[in-house]
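Only one protein chain is missing from this complex, and each of the others stays in its spot.
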Amino acid sequence: MATVISPRAKPHVERLERIWTERPGLVGWVTTTDHKRIGIMYFFTALAFFGAGGVEALLIRTQLIGPNGTLLSPQAYDEVFTMHGITMIFLFVIPMTTGAFGNYLVPLMIGARDMAFPRMNALSYWIYLFSGLFMYLALLQGHAPNAGWFDYVPLASKKFDPGNNIDFYGYGLIFNGISSTAASINFIVTIFKMRAPGMSLNRMPLFCFAFLAVAFALLFALPSLSVAALFLELDRQLGFHFYDAAFGGAPLLWQNLFWIFGHPEVYIIILPAFGIATAIIPTFSHRRMVFFPLVALAEILVAFLGFGVWVHHMFTVGFATVTTVYFAAASLIIVIPSAIQLFSWITTILTGTPEFKTPLLFIVGFIVYFIIGGLSGVTLAAIPFDQQVHDSYYVVAHFHFVIFGAAVFPILGGMYFWFPKVTGRMYNETVGKVSFWLTFAGTFITFFPMHIVGILGMPRRNYTYPGGLGWSLLNFIESIGAYILASGLVLIVANLAVSRFRGAPAGNDPFEGDTLEWSTTSPPPPYNYPVIPTVSSPYPMWDEEDRKRDNRRLERGEGLLELGHETPASTVQDAQWDEILSMPSYSIWPPLTALMLAGVFTALVMQHYFIALGFLVADGLTLIGWHHKGVRT
Amino acid sequence: MKGTPAVTRSSAAWSAAAAGRVSRQRMAQPNGWWGMALFLCAEVALFGTLIGSYFYLDFQSHQWPPAGIKPPGVVLPLLATAALALTSLPMLHAARSARAGRRGSVIALIVIALVVQCCYLALQILLFRHDLNQFTPQGSAYGSIYFTLLAVHHAHVLFGIVLDLTVLFFLVYRGLTNYWLIGVRGLALYWHVVNVLAVIVVFTQLSPSL
Amino acid sequence: MRYPPSNRVLWFGVLGGAVAWAVQFVTNLYFTFAQCNSPSGRWMLPIHDWEIGLSIVAVLVGLAATSVCVWLYGRTFHLDHVAEAERRGLGSAPPTGRLSFMAMVGLTVNFLALSIMIMTGVGAPLLHVCQQS
Partner (left out) sequence: MLLWWWMLAAAVVVFVGAAVMLVLAWLRRGSPGLPWFGEREDISERMVLLFGIGIPIVVLVVLFGVSDVYMVGQTSPPNPRTTAMTIDVIGHQWWWEVRYPGTDAVTANEIHIPVDTRVNVVATTGDVIHSFWVPALNRKIDMIPGLKNRILLYATKTGQYRGQCSQFCGFQHAHMSMWVFVQSPAAYRAWLANMAAPARPPTTAPARVGEQLFMSSGCSSCHQLRGTSATGTVGPDLTHVATRTSLAALTIPNDPAELAAWIRNPQAIKPGVRMPDLGLSPQQVNALVAYLDELK
């Protein structure tokens, strides 16, 4: 039951249009503070980096297609697999999930008109963009980071890796971390405070629970990465000795700090996927999730337990068992929240009346691969077995099933699912199904043989391998699979690109969706909802009465907030309408601030510390401009 | 759910009195307060990591501090930190009187705190320079973590001082509007956390001497 | 206990076990680091005693939190089956609906936190101190 704009409501809507419309053209995009536009910019930027990372992946697979490959020199290979890791994790998955999906959908789903801090939202996008370009700058100068995305010292120290390539990595991560921290603060406050009246915690869509969990995980995990990178740069550029055993430092300190961030990171990658799955499954199964509270809980709990498992990346460094055992226990127990969700999804599909359209197909593929990746993950929590296959292709297989199979599949499904909402047009169902089967098969063919190669003893990160060890055939199969996979992805992009212009009009609610975003027009207006919706269950679109009442209120011109650039704020737990906020409008300052920061980090890499300081001061001045105009303080 | 009329347009509160009234009516903490609180969560995690690293290096070394470096002196840092911690009181009252809509006392209280904080920072910088003459961060892992930990902490004090000045400037220039009332509360929150961290940092710094 | 309980009690019930686990985890971790990572063995710590003691305390806290949730769940369950509505994802009106929801969440959190604490509390003391794995 979507919003209907009756003649009587028209003047109100036009008035809202006037208030909320931003500047036209390119300027509008640069100065925008609209969470939807920012989400779209995130989407295309992340997609571009996905392309780059994909090309790197294909290079790797082509190099390894047969023994003694010579496509890439060892130097080139190291840079390629390092950039592949960095790109896919920091520049694709996180921005695509939190940045694109989160930014576009969270405010819509909770019935808000924008994020809590729109300008900070824009800022985190621009910082993300610049940090991505910053890290690829290293590739352009012909000398990219080459010590792996895990970047273990002392291999990454000045002694064994002269040149500034690792500095791009270190500063790039700190730079990128600022963006993610700002974004996660923004998400948490938005979800806590901007929920539509009546959306108490128990009425919040599961999608939002997932993003809440992600935001918290990012908030607490990133500092550890930033500190690790800070130490690294102090070591490399000022000759400190955090990681230098000869001076009482500890190479393992890097590994600990990195994985304290690195494992929560894995759940930061996977949780939005859970969220997307829990948004798609009820819609196509035409029923509410089985055991709603447990699913919500599981999403939060995964993020929390994720902080207690990091040493299972380090079982082979020779820690005492009394230390590792704590991590082993946590690594095992964290299986349970995942299992809860898994079986809740399955039973929901089973007991509902599922229509297997493309989005749901991708979710089913996600479930299958999540089981495979999850199970191989359990085996890695068993210390002896882990010590056998650690750093072998078995691990590569495991985390690609988790990250690609389980995290990227829902992203692809979500791209199909919300495409009609974002563009107002339908994608091509048949092509969609074909693209799914291509991607599904490609993923399996690429990554499954890696389990076997790993158990046969093939280590990771080798730029080549000798023949005659029983590895060659499996590697050949993997490489072929990689190309199938790539073709599937290209087909998806092509399908969406064509449908964007040729697709049939979609209407507001093509799938009988369950959450609020389907009630507004497609694409949604800048103010999202003409009338502030009121909510009485986690599936507001299935509460006909509420939506009808919203329409009546629209006609009476009630609850419109048409006096200014305004949106409601509500209480944290029970979402009673608390106050009316006036939101800042479009502004040029966020991109400028990000640009100044980019200057700071570039100067730091070049070791011009005074120039860096100058940029920092300039950055402070932009913040004054930020508060000076356009926002009524 | 309550209808629109009952809900306050908080951003329209231009006078100190109105801002105070809005602030008292609010059922939940304002967005700005939450933003600062969450930012401080990240800061706490940051210091947690630094202090964790300190003890990690401590535990895995033969001798801490290494031979040739004498453990830090106790008295001055402790006194300075105590003085800094006391600035939580004026900040607490600044937030209170802001909610009561008393602009003048807010400004006065922040200035008092500001003076103490500046003295603290100055003293700490002197101590820092003095330590640098004793031993260097390039000399050992102990030096590295010691100076990094302190530098990061002092950077936070410096940042807080800049925040003080910003808020003061706008309190004078814009007055105690709803926006800057929330600013004052955020500022107070920031200082409470930084002061607690200062105590933890100083005890970490002095742990070899205690 | 008063119904609805104060927010402090409620959130203790939801998070108590988890926090207890976190504390037990980090503390024991640093004990083992101090004992096993220092080549000189400067710290003669009775690891196992600490492990057992901490685990017991943590488990007790977890149990306390659990009891809050049990009480809350039972309490809301009898209010014309709010709890059932919550399990169905119908989202009954706050605060009761939310309380019941959070009671269920808390029950599971505490259950899992307790199981980790007991696993490690029993498992770790069975291992040789500082033997490398």
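The chains carry the letters A, B and C, assigned in the order they are written, with residues numbered from 1 in each.
Just so it is clear, a contact is a pair of C-beta atoms (placed from the backbone, for glycine too) under 8 Å apart; a residue touches a chain by one contact, two chains touch by 3 or more.
Bear in mind that the values here come from a model prediction, so they are computed numbers and not experimental data.
One chain is not depicted; across the entire complex it touches A, C. Which of A:Ala328, A:Leu554 or A:Met596 touches the hidden chain is settled by the complete complex: it is A:Ala328. Among A:Leu71, A:Ala339 or A:Leu595, the one in contact with the hidden chain is A:Ala339.
Of A:Leu16, A:Ile89 or A:Ile383, it is A:Ile383 that touches the chain left out of the display.
Contact between chain A and the absent chain runs through residues 73-75, 78, 147-148, 152, 154-155, 160, 245-246, 250-252, 287, 290-291, 294, 316-318, 321, 324-325, 328-329, 332-333, 335-336, 339-344, 346-347, 349-356, 364, 367-368, 371-372, 375-376, 378-379, 381-385, 387-388, 390-392, 456-457, 459-466, 469.
Residues 87-88, 108, 111, 115, 119, 123, 126-128, 131-133 are the ones on chain C that touch the missing chain.
Basically, only the chains that are shown with their structure count from here on.
C-beta contact counts were set side by side for B-C and A-C; A-C has more. Think of the whole protein's Cα atoms as having one middle point; the chain whose own Cα middle lies nearest to it is A.
Chain geometry summary: the mean Cα position of chain B and that of chain C are 31 Å apart. Rounded to whole angstrom units, the spacing between the C-alpha centres of chain A and chain C is 29. Shared contact sites, meaning residues of chain C that touch two or more other chains, fall at 33. In chain A, there is no position where the chain touches two or more neighbouring chains simultaneously.
Remark: chain B residues 55-56, 59-63 touch chain C in the complex.
Contact residues of chain C toward chain A in the complex are 7, 18, 21-22, 25, 28-29, 32-33, 35-36, 47, 51, 86-95, 97-98, 100-102, 104-105, 108-109, 112, 115-116, 119-120, 123-124, 127-133.
On the chain B side of its complex with chain A, the touching residues are 1-4, 7-12, 22, 26-31, 34-35, 38-39, 41-43, 45-46, 48-50, 53, 56-57, 60-62, 66, 137-145, 148, 162, 170, 174, 177, 179-180.
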